[in-house]
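Sharing a structure below in structure tokens format, with a few things to ask.
Every protein chain but one is kept in place in this view of the complex.
Should a chain be cited, it is by its letter among A and B, assigned in written order, with residues numbered from 1 in that chain.
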Amino acid sequence: MARRILEALGVAVVMMALAVFLQDEASGQTPVPSGSGGANAAKAGPAPTTPWGQPDLQGIWLDEFDTPFERPAQNADKEFFTDEERTARDDRAIADAGRNERAGLGSAQDVAGAYNAVFTSAKPTGRRTSLVVDPPNGRIPGLTPETQERNRIDQEFRLALLQNTSTCKNAAPGCRGGKYGPPSPRLDETAPFYNTQRMNRHNGPEDQSMGDRCMLGTTPDFNGFRRIVQGPRLVAMGVDTGQGQGYQRVVYLSGSHPPKTVQLRHGDSRGRFEGQTLVVETTNFSQTFPYRGSSENLILVERFTRLNAKTLEYSATLTDPTVWTAPWTVTQELTAQNDEQNRIYYEPRCHEGNYGLPSLLVGARLDDKAFRAGTGPNPASHDTATCVNELPAAREN
Amino acid sequence: MNIKRAIGVALAVAGLAGSAVPLVAHHAFNAEFDANKPVSFSGAVTKVEWINPHVWIHMDVQIPGGKTENWGFEAGTPSVLFRRGFAKTSLMPGTKIRVDGYQAKDGTHRANGRDLTFADGKKLFMGSSGTGAPYELSRPGVDTDRK
Partner (left out) sequence: MAGLFRGSTVVTAIVAVALGAGAATWATRTTDQATRPAGPRTTAGKPDFGGVWQTVNEAQWDLQAHAARPAVVTQRGVYDYDYARVPAAPVLALGAAGGVPGSLGVVQGDGQIPYTPEALAVKQQNGENWIDRDPELKCYLPGIPRAMYMPYPFTIVQGTDKIHMTFAFSNAARVVHMNAVEGPPDDTYMGHSVGRWEGDTLVVDVRNFNGKNWFDRAGNHHSDALHLVERFTPLGPDAIRYDVTIEDPKVFTRPWTISMPLYRRLEPNATVLDYNCIDFAEEFMYGNLRKTPLVTHWEGETMIVDITRKIPPGDKLHEWYRR
């Protein structure tokens, strides 16, 4: 139906194609130059519309501010930072040399420090004290008893793998809830649930975190750059989460979700416009790619509203009664980036350059071999999972 | 650095990092590289792979005895650098740099680039005019050599 209307329109406007093109240029469809240090909404132009009459969500969008995900309990009623608090947080970030501060030469922590801080990025503090806006206290609702029990079983297994390390011997935070002892009898057990986090074992790729396997990046994502390209019947969203672990989503403005047996990494998204807002419902998430533990039962409802030429309001409501005791909502304002620059690297290609994964597996096999030959320590006594490890307790600055 | 401050630093920078995969990803470096095999080299860049998840910098290094070996050093992710305007031409073959790091456990000529600097001591990739991406905080000594 829509197609026939478009065909009719097409025939009618074919002689005026040039005039329409010029009109489009003038109506602000050219790339929006990025603001410096935060957009001033009062100065931004009005929210544009696509030539076919939908609110125009296109562009490259980024939350330019750093906002804590949740509010600490003592800030429950405090929705916004004061200006002084924002400045103080920014000052701390500016003064922080991060990775450039090295631990002692030859320490595991220095190896873990990895590379210079220039590869990291620091954003200024935002207005809000949390991205979570509902529940009103800015905290994700409690977990269901089943999920709490599942987490407990999972954590118990991870701590068992750390049992023989100095992380546990020194009662470092990485061993919280665990104890020190000889190598656990659980060392070669299959993980109790599909593993997505780092653990202190490298028997194969499944023991690695999703990041190590270059399979990081789940929906929803609140951190990365998002490029939205919009047609009358489909909306594409390319997400750059950093480290090349980005992904693409396609929102269908028609049709219906597949059967539940079809589980997809970023779910299946169906959208419709309600007034000025694109409302997208996504289901059919895959158990291999949980978001904070939620997957096959997750219902994600997202709302995209173009507030003005430079700002897109994005809000996501997550409902999964098997994981959280109530639905919860995140809201953020995204600022248009200059898409003439093409500097945001839109080719997610972590897997293609993942030389680290085979390398660390080879390293683990060499450790095993040395232990068998009696020339090396038991790999179970080394912590290659948590950051803070093997520090002599007396060391202080 | 005591333990509490180390966590504070790690968490603070994790919260501020532009990517969804902040520092946590790199602890696997302990599985790949050997703390007991520190290396420290000066040499000339031969090739740079601007790949994800880590940039690899290949260098010809002179080792004692007059031989030249080609080593590969694993650095950070290029995404943040690209946003600031760095490109593949930003570190050309022939540039003299200095690397401190730790050798891979498998004994190949690969190491993590724990500290990368130019021959004159200036940190590699630090923006000399202090420009980051427009919205970023500019950290002296990290992003800029301005104090």
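Keep this in mind: contacts are C-beta pairs under 8 Å (C-beta built on N, C-alpha and C of every residue); 3 or more make two chains touch, one makes a residue touch a chain.
What you see is a predicted model; the values in this text were computed from it and never measured.
**Q** Looking at A:P182, A:P205, A:P321 or A:P377, which residue reaches the missing chain?
**A** Per the contact definition at the top, the residue touching the missing chain is A:P205.
**Q** Of the listed residues B:W50, B:F73 or B:F125, which contacts the missing chain in the full complex?
**A** Looking across B:W50, B:F73 or B:F125, the contact with the absent chain belongs to B:W50.
**Q** Of the listed residues A:T129, A:T167, A:S359 or A:T386, which contacts the missing chain in the full complex?
**A** A:S359
**Q** Just to verify: which one of B:F29, B:F82, B:Y102 or B:F125 makes contact with the chain not shown?
**A** Checking the options B:F29, B:F82, B:Y102 or B:F125, the one contacting the hidden chain is B:F82.
**Q** List the residues of chain B that touch the chain left out of this view.
**A** 50, 78, 82, 86-88, 106-110
**Q** Touching the hidden chain in the full complex, which residues of chain A are there? Just list them.
**A** Answer for chain A: residues 2-3, 6-7, 9-10, 13-14, 16-17, 20-21, 24, 29-31, 50-52, 56, 58, 202-206, 213-215, 227, 229-236, 238, 247-248, 250, 252, 254-256, 258, 262, 264-266, 268, 288, 339-343, 345-349, 351-352, 354-355, 357-359, 361-362, 364-365, 368 touch the chain left out.
Just so we're on the same page, only the chains that are shown with their structure count from here on.
**Q** How many angstrom between the C-alpha centroids of chain B and chain A?
**A** The answer is 23 Å.
**Q** Chain B touches which residues of chain A in the complex?
**A** Residues in contact with chain B: 34-38, 62, 64-66, 68, 90, 92-103, 105-124, 172-173, 198, 202, 208-209, 211-212, 214, 216-217, 221, 223-224, 240-245, 335, 343-345, 348-350, 352-356, 359-360, 362-364, 366-367, 382-389, 391, 393, 395-397.
**Q** Note which residues of chain B are touching chain A in the complex, please.
**A** Residues 1-3, 5-7, 9-10, 12-13, 15-36, 38, 49, 51-54, 56, 74-85, 102, 104-106, 110, 112-116, 123-126, 132-143 of chain B touch chain A in their complex.
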